[in-house]
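As structure tokens, the structure follows; a few thoughts come after it.
What you see is the complex with one protein chain gone and the rest in place.
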Amino acid sequence: MAGFDKVVSSYEEAMAGLEDNMTIIAGGFGLCGIPENLISEIEKRGTKGLTIVSNNCGVDNFGLGLLLPNRQIKKIIASYVGENAEFERQMMSGELDVELTPQGTLAEKMRAGGAGIPAFFTATGYGTPVAEGKEEREIGGKHYILEHAIKGDFAIVKAWKADRYGNLIFRKTARNFNPMAATAGKITVVEVEEIVESGELDPDQIHTPGIYVNRIILGTFEKRIEQRTIQATQ
Amino acid sequence: MAGFDKVVSSYEEAMAGLEDNMTIIAGGFGLCGIPENLISEIEKRGTKGLTIVSNNCGVDNFGLGLLLPNRQIKKIIASYVGENAEFERQMMSGELDVELTPQGTLAEKMRAGGAGIPAFFTATGYGTPVAEGKEEREIGGKHYILEHAIKGDFAIVKAWKADRYGNLIFRKTARNFNPMAATAGKITVVEVEEIVESGELDPDQIHTPGIYVNRIILGTFEKRIEQRTIQATQ
Amino acid sequence: MTLSREQMAQRVAQEIQDGFYVNLGIGIPTLVANYLPAGIEVMLQSENGLLGMGQFPTEETVDADLINAGKQTVTVAKGASFFDSAESFAMIRGGHVDLTVLGAFEVDVNGNIASYMIPGKLIKGMGGAMDLVAGAENIIVTMTHASKHGQSKLLANCSLPLTGKGCIKKVLTDLAFIEIKAGKFHLIEHAPGVTVEEIVKLTEGELVVPAKVPEMKF
Partner (left out) sequence: MTLSREQMAQRVAQEIQDGFYVNLGIGIPTLVANYLPAGIEVMLQSENGLLGMGQFPTEETVDADLINAGKQTVTVAKGASFFDSAESFAMIRGGHVDLTVLGAFEVDVNGNIASYMIPGKLIKGMGGAMDLVAGAENIIVTMTHASKHGQSKLLANCSLPLTGKGCIKKVLTDLAFIEIKAGKFHLIEHAPGVTVEEIVKLTEGELVVPAKVPEMKF
């Protein structure tokens, strides 16, 4: 890899350096905009004891749910962990540690991790179970709790397009947590649908500047739909 | 004004409701991307006792510097206030209250104001005069100070293009503080070089969603250059 | 006659004004979009990163990259924008959304809301609900007034873990439209065919009943 060319040619290379007990921050909301092939690579590697930071944990046989059967996940920090029978089993049996975090707080914690903000106050969760053990403070007559930043050893991200320098463009609501995740990994790996030459993307239209990105890989995606909802035909 | 059409037709209308002693958050870096006609309108209105939050304070006869001769500014929160003789005079004589704030902290304070984050920790300014009177805290072995959000009665913003719903696109480094300023005003007024119909901007390429914007006005701009630097011809 | 889900949505829709940015939760709140008053424009915010949510797609326009917060495929309305989750919750937390409509298990006289967790039952998570209730200035909770077993959901004190503290001011149930002020419920309207007595009976928290209680209009 010379200069800023961040393109790697195999998923093995993309996830090189991943070790047991690391923390991985993942983009995606439900199954939308998830780094599906990077997740499959983690499944294949069999890495164990992982802490996963992601809004959701996939479904039984897709997305982060793939890491459950072999018990690769030790802990997950997520806002909603519904649609997954194996997940529920491991959570109820105590095999899996689940830290529920409000969605906006989770997004802000990732952003803070990337932005060098170690902690911030938010009204979200004040007076709820989320506030337990956290500092509370009244500011300007309103109540807030202190939340801390999250950083990962790896961030795994799905973008639409990248240039070779790692500048990223996301597509529609597949953007979601991906830009924040990209900033918060010591090593940020991004899989994309298209790689263009550097200089081809409009500098005004880049969602994530390449400075946050370490590796880029071109993938093909199933893009499974969780709730396919179609208008009644007229 | 019906629905989401936020276009107003005069600068008078654009700044309607501005009163003495209000706080105004302004976009712009140096003279780049400043809401120059909105500033002129404030000069014209003669509003006094203003608190201005802006990275800089313009120059003697352009930008926010226009508000100095008639002493319209009571206080300015800025990171750098160099190039302005009248500014220096008023600061040295104590007529003008200047609160110097590091540039990144200023940007983050505006963002926090808009994002409902009342306060955040940052390493910036720890151990310096900026830390005086502020809470200090060690987190993960590093030292931080607590900084609070800034909100304005008005935010004045310069964008490149807008649609009638107030969705904004900025151009090159004229973006700077404008997107954060746009989120932090009770009333956010934006002047632009072009207004297009709603639906004409690509939803993936909007820098500031219209939800933050209250009024849009079409302007013409001098765009004065502070340091015109040209390559030696070969 | 208690209100149907559709009638509840219809009554909530009357609270929406022209030019409102609105976040509609899953369930009854989602139905509100079907009953918007004629001639007004509304933009729907979906907290997964979309302002200007449109209708469901057709078979031809369905797009896996375009879903709402309920993970359903959707389309965009005119003037829509996409953004990341941090920006989305900046909008919500920063109070930029004009109206939020969401469901709940319980609400109490102090404006507390419990909506995400029943101890002993499977906990799926709060999603964006805690952010929504903490950030919005204007929230309408929609829920049935009481459980199937006749237990009030409008309480003196919420019994379930809270989603938010002191943040709810309006509740629309299948029986009544209620406001919360100064530590009390206030009966604003009753559903057609529902008596004030029935409402009082099914409201556990202190309920202030004015001399004349208007009937909801549709």
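Note that the chains take the letters A, B and C in the order they are written out, and that residue 1 is the start of every chain.
One rule holds in what follows: a residue touches a chain if its C-beta (ideal position, glycine included) is under 8 Å from a C-beta of that chain, and two chains touch if they have at least 3 such contacts.
As the structure is a computational prediction, the values presented were derived from the model and not from experiment.
Thinking of the complex as a whole, which visible chains are touched by the chain that is not shown?
A, B
Taking the entire complex into account, which one of B:T23, B:T51 or B:T122 touches the absent chain?
Residue touching the absent chain, from the options given: B:T122.
Touch as defined at the start, partner being the missing chain; which of B:A14, B:C32, B:L96 or B:A119 qualifies?
Going through B:A14, B:C32, B:L96 or B:A119 one by one, B:C32 is the residue touching the chain not shown.
Among B:A26, B:L66, B:A107 or B:I187, which residue is in contact with the omitted chain in the full complex?
Once the missing chain is taken into account, the touching residue is B:A107.
Tell me, which residues in subunit B touch the chain that this view leaves out?
Here the touching residues of subunit B are 29-33, 55, 78-82, 88, 92, 98, 100, 102-108, 110-111, 122-130, 143, 160, 170-180, 207, 223-231, 233.
Applying the definition given at the start, please give the residues of subunit A touching the unseen chain.
1-4, 111, 113-117, 163-165, 167, 183, 198-199, 201, 203-204, 206, 209-212
Keep in mind that, in the parts below, only the chains that are shown with their structure count from here on.
With centres defined as the mean C-alpha position, give me the subunit A-subunit B separation in Å.
32
I'd like the Å distance between the centres of subunit B and subunit C, where a centre is the mean of that chain's Cα atoms.
35
Centroid of subunit A to centroid of subunit C, CA atoms only: how many Å?
Centre separation, subunit A to subunit C: 29 Å.
Could you tell me which residues belong to subunit A and also touch two or more other chains?
Residue numbers touching two or more other chains: 108, 122-123, 170-172, 175.
In subunit C, which residues are in touch with two or more of the other chains?
82-83, 89, 92-93, 135
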